[in-house]
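A single protein chain has been omitted from the complex, and every remaining protein chain is retained in its original position.
On to subunit A.
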Amino acid sequence: MDYAIEAEGLRKRFGDTQALDGVDLAARRGTVLGVLGPNGAGKTTAVRILATLIQADAGSARINGIDVAREPAKVRETIGLTGQYASVDELLTGEQNLTMIGQLLNLSGKRAKARAHELLEWFDLTDAAKRPAKTYSGGMRRRLDLAASLVGRPSVIFLDEPTTGLDPSKREDMWGVVRSLVHDGSTVLLTTQYLEEADALADEITVINHGSVIAHDTPSGLKRVVGGQRLTVRPVDPDRLDETATIIGDLAGTRAEHTGRGVVSVPVAGDEVLGDAIYRLNEANIAVTELSLHLPSLDEVFFTLTGRTENPQEVLA
């Protein structure tokens, strides 16, 4: 099989923290691998090892068949990295940032500038091209950072939580960028805390927690395990929670769960139930402040996969 990213048994320890405790990752060429995990799971550590910024204590990894520990210089020729925290140079303008990267990749001054303009255009930064990055908003910085990682047209791209801090429309734009990169043949490893994002973009998803892989599957396979969409209702009057639970439980044909303070939810097969739910709640005179259809949150995924919740105070309170 033709893998662009392969890693086996990655381990990394920082002082007392075992950040990675034997992680395997694999992405076929031209696909998106989603790495899903909560804060502190080890996502960034894994990305930094694969992108040759740090060395693993144990285990091995190859990018396009090249070992990251043995030939890091060769690996760097084929990768692009957008770290979790924007690493743009604040004193340089957007244009200068990108031109500099181009020149470091051995483009002539003229070609580096042309490539910079191309990317600024693509990421909707042309108007801000001549302003120091210091004056950019968080979202603009993230886009400039992503642009910087694409200057050399890398075949393997690491995106560490690329949409954290972006507003919904910019997030959609970012998804579009990822899709077009893959369309052009690149392989993308993307970390995220949202199942929804992994579901929207990834061909395969690896779920990690406390430095270990707890699931690896396709999005549909994972959803089969953790349940597809859920219907969540929050009645205005908390005393009518049990009644609400009975109503939506009947609709879905299973028992509804209390998944938070004043909230009940139930796995559902499709979106037809939404109309029925509104009708039945209305009939029973139950006013609601929230009624939504959504993929399981990371908390719910972990609850299903590990049988315990990541954030007990929040969910059980």
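Here is the rule we go by: a residue touches a chain if its C-beta (ideal position, glycine included) is under 8 Å from a C-beta of that chain, and two chains touch if they have at least 3 such contacts; residues count from 1.
The rule is simple: contacts and distances are computed from a predicted model.
Chemist: Which name from "2Fe-2S ferredoxin", "Transport permease protein", "Aspartate carbamoyltransferase" or "NADH-quinone oxidoreductase subunit E" does UniProt give the chain that's left off?
Modeler: Missing chain, UniProt protein name: "Transport permease protein".
Chemist: I'm checking contacts with the chain that's been left out. Which of A:69, A:92, A:129 or A:214 qualifies?
Modeler: A:92
Chemist: Of A:33, A:61 or A:81, which one is in contact with the hidden chain?
Modeler: Hidden-chain contact among the options goes to A:81.
Chemist: In the complete complex, the non-displayed chain touches which residues of subunit A?
Modeler: The list for subunit A reads 14, 48, 51-54, 73-74, 76-77, 79-81, 83, 85-92, 96, 100-101, 103-106, 132, 148-149, 152.
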